[in-house]
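Removed from the display is one protein chain of the complex; every other protein chain stays in position.
Let's look at chain A:
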């Protein structure tokens, strides 16, 4: 908000020009629609969606899923890429309000600062659905529901699988952990869930834990030192596939066999990770699915029809072992 007000004159001119063009474009669309029988009357739902950006393969798959399932569900989708900027998202949402779309959905770039624009949507009578990331508004009536992954659960599933695998272990099982960026929600929550689950067996112990920043290079560099500092490592838990993939190289270079000498558990299930799992280099992946498009379209229809929906809905996710990965890999979308 504050940023918008302090924008310099040229930028304001550009913004005005852009919105004029946009409104013009929308009007043109509206005209052609009415020519074809009228979009409002045939019960077709229009959804405005504002995406965070295109920062990762995960996000790209997320965007594709939403676009494809909108087309499949017969929902007209107005898509906007905010390029990691909150002001872009606020602008996009205001545009959707002016265009009187039926449902607004968005993945918030940041958690805070949404109250004003969400209030505007509420006043205009347009339901809002949050996807993937949440907002910290105290007034929960500002949005209908939050559809996204439960990171704590992902960590817990990973931990529970390990507890099951090692239930007959008599000696200590040494675990090393590659965390995500320090302070990031997925890192904190996955660590928490995993820690809670392995507390069931006192033999399971995390002996070292360092951030690999969710990158392959980070995971590799940290794992190299873990391997040198700790002669006996039985299990690696990486907060995402990429760090696990980086660690694979470090483990091979140390003369150990990944998946056999060291059990590897990761989260995400992106394509390269699934391939490693199918090859037996990883042992278990807890999925963090970006394919929430179909669920989102279902929800959009429900809120449009006036049905009440639960305030928190988890993305449909699963877990993979090597056999399941081999089966799933050919039809994997990302």
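Note that in this section a residue touches a chain if its C-beta (ideal position, glycine included) is under 8 Å from a C-beta of that chain, and two chains touch if they have at least 3 such contacts; residues count from 1.
As a convention for this text, contacts and distances are computed from a predicted model.
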Per UniProt, the name of the complex member that is left out, chosen from "Pimeloyl-CoA dehydrogenase small subunit", "Monovalent cation/H+ antiporter subunit D", "Circularly permuted ATP-grasp type 2 domain-containing protein" or "Sugar transport system permease": "Sugar transport system permease"
Touch with the omitted chain, as defined above, among A:49, A:114, A:194 or A:226: A:226
Hidden partner chain, touching residue among A:60, A:88, A:165 or A:319: A:60
Selected from A:68, A:249 or A:298 as touching the chain missing from the view: A:249
Residue numbers in chain A that touch the chain omitted from display: 54-57, 59-60, 179, 182, 208-211, 213, 215-218, 220-222, 224-226, 228-229, 242, 245-246, 249, 253-255, 272
